[in-house]
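Below is a structure I'd like to ask you about.
Only a single protein chain was left out; the remaining protein chains are all shown in position.
By letter and in written order, the chains are A and B; residue numbering begins at 1 in each of them.
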Amino acid sequence: MPETITFYLFAALAVGASVLVIGQRNPMYSVLLLIASFGALSGLYIQLDAPFVAVAQIIIYAGAIMVLFLFVVMLLNAPKEDGADWDRTHPLRQRGVTRWGTLLVALLIVQLASALMAVREYDTPVGAQSDATSVNSVADLGRSIFTRHTFAFEATSILILVAMVGAVVLARREDAQ
Amino acid sequence: MIPLSHYLILSATLFAIGAAGVFLRKNLITILLSVEIMLNAVNLTFVAFGRFAGDLDGQIITFFVMTVAAAEAAVGLALVIALFRHRESLNPDAFTSLKW
Partner (left out) sequence: MHAAGALARPARDGGGALMEPFIRPIAIGVMIFIVFNALIMASAILVLAERKIMGFMQQRYGPYLVGPHGMLQPIADILKLVFKEELRPKGADKWLFTLAPVLSVVAAFVAFATVPYGAELALGPWTLPFVGTIGPLLDPPIKLGIADVNVGVLVVFAVTSMGVYGIVLAGWASNSKYSLFGGLRASAQMISYELSYATALAAVILLAGSLSLREIVDSQQGFWYLFGVVPVPKWYFFVQIPGFLIYVIAGVAETNRAPFDFPEAEQELVAGYNTEYSSVRFALFPQAEYINMVTMSAVATDLYLGGWHFPGLPAEYGWIAFLVKVAFFLFVYIWMRWTVPRYRYDQLMKFGWKYLFPAAVLNLIATAALVLYFNA
């Protein structure tokens, strides 16, 4: 019972914050609402017996990637979208778009959900079986990453290095000298 | 205990919201944020299925997705900064000079 309450609470927070993210005028507010959404997802991961992923979500996504977004928003002094322009071009404020757009989004949700639920036993409560392995251990995760998935791990670290160098080069000011 | 279908419907909803954001918003940063929403929805699906199957592979894939998302956000934002310096606007419609 408390699990159901926390699930619905976190799910409502995640969906609500995400809808507000795409509907906000001010990009600063969008970033902060997305952080709230990530917090809710982190709670859901804890419910799914993945505490390390939950904490990694906060450290990596909410603590690092979002700080990067925040810095860029502040650096560019990203303008709040202009009032009149906003009302004229804002997609969610136009009748046709609102009707058809919402219909399309709903259709997308139904299609995705039905594709995902091609699993035959989708009604089984998650966590009901194999409770022995549920106390995971970060040690098992580590062992698996460094033995079975070593290649992916090394490739990802090279990817991050390339991205880091690329980001610095791309954002550099072109000096005349 | 929450049935798996609840988690799947939730992640489908988040994915659709993210996709709507990418298509509908006219601000480069908000588009990148919507892409992050989609990546998170996918992470949730992986972890839910991983728990359903009783093994750790779902969580492992999540790390790689998070890492790639971080790399993509960094490079994407660097591009946004470079574009903004060029054109002083974050509206993707300002960058259509190659459109015929």
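Please note the rule applied: contacts are C-beta pairs under 8 Å (C-beta built on N, C-alpha and C of every residue); 3 or more make two chains touch, one makes a residue touch a chain.
Please read these numbers as outputs of a predicted model, since none were measured by experiment.
Among the displayed chains, contact with the absent chain in the complete complex occurs for A. Screening A:A12, A:V67 or A:V168 for touch with the missing chain picks out A:V67. For the options A:L13, A:V55 or A:L170, the residue in contact with the chain missing from this view is A:V55. Of the residues in subunit A, those that touch the hidden partner chain are 28-29, 32, 35, 51-52, 55-56, 58-59, 62-64, 67, 70-71, 74, 135, 137-139.
Assume only the chains that are shown with their structure count from here on.
On the side of subunit A, the complex with subunit B involves touching residues 3-4, 7, 11, 14-15, 18-19, 21-22, 24, 27, 30-31, 34, 37-38, 41, 44-45, 47-50, 52-53, 56-57, 60-61, 64-65, 68-69, 72-73, 75-76, 78-79, 81, 89, 91-92, 97, 101, 105-106, 108-109, 112-113, 116-117, 119, 121-130, 133-134, 136, 140-141, 144-145, 149, 152, 156, 159-160, 162-164, 166-171, 173.
Considering their complex, residues 1-21, 24-27, 29-30, 32-34, 36-37, 40, 43-45, 47-52, 54-60, 62-64, 66-75, 77-82, 84-85, 90 of subunit B touch subunit A.
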